[in-house]
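The structure that follows is given in the form of structure tokens.
Missing here: one protein chain of the complex. Every other protein chain is in place.
Right, chain A next:
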Amino acid sequence: MSNELLSFIERDSVIHRLNGATKLICFILLSSAAMLSYDTRVLLFIVFVSVIIFILSKVKIREIGFILGFILFFLILNNIAIYLFAPQHGTLIYGASHQIIEGIGRYSLTWEQLFYQLNITLKYIAVIPPALLFIVTTHPSEFAASLNRIGISYRLSYSVSIALRYIPDIQRDYKTIAKSQQARGIDMSRNEKLGKRIKNASSILLPLILSSLDRIETISNVMELRGFGKRKKRTWYSYRKFARRDMIAISMSLIIFGMMIVFMFLNNGRFYNPFS
């Protein structure tokens, strides 16, 4: 049986030991650096750092395999869509056109377009590991504590962490319901046609999500009865003090973010242009 998707994976690693707030700050810095920049050199460097972080975390690819596949699918879809709708966008950006293959109408493949789409792909690859790692190496409770730490109201922080906490629950419920339906003769395995399978799966998922939403109201009532939200502040059971490694991690992320800004000035914009 596979693990639950996108739920906390317990392990002893440097990344796990980092403070939740640290991880959040580093994640925001790294991903916004990757989002803002189209500079291949910067992106490559962030990818490199991401891979190192991933190795340090001791999380195995297999454990997040499904979600990676899912993202990869969207990455490919995105690339195809860009090419379909804007096949000459690269030329527009880099102000040059080096054709590789001649195509019908505007669909000629150019080095500029290829380079542009390579940068898009690099962005994905740079952002995915920190994002996934942030989720799977931070315990939901600690995550709430860290959100609160960086100034977000504790009511909101707590809601986010409850939502994260329910992801594995819903997945587990889904699996059990699917099995009990299969035992009653509703085929959801690979033997069934894809359309039918999707229909059967959604007939489970929809009520499940609705009932989970229902549960939110019950839970918030119960929490209120227990005195949640009465005071301005609260203490956190899973709060961790900042340690030296947290300072180091934040500094390194700041340096990378700073580097991205420096390169922006050097390039006179977000793009690095090897064609001019």
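Just so we're on the same page, contacts are C-beta pairs under 8 Å (C-beta built on N, C-alpha and C of every residue); 3 or more make two chains touch, one makes a residue touch a chain; residues count from 1.
Criterion: contacts and distances are computed from a predicted model.
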Its UniProt record identifies the chain omitted here, from "Energy-coupling factor transporter ATP-binding protein EcfA2", "NAD(P)/FAD-dependent oxidoreductase", "L-lactate dehydrogenase complex protein LldF" or "Benzoyl-CoA reductase subunit C", as "Energy-coupling factor transporter ATP-binding protein EcfA2"
Per the whole complex, from A:Gln181, A:Ser238 or A:Asn267 the residue touching the absent chain is A:Gln181
Contact with the hidden chain, among A:Ser32, A:Ser153 or A:Ser203, goes to A:Ser203
Missing-chain contacts on chain A, rising order, are 1, 3, 173, 176-177, 179-187, 189, 200, 203-204, 207, 211, 214
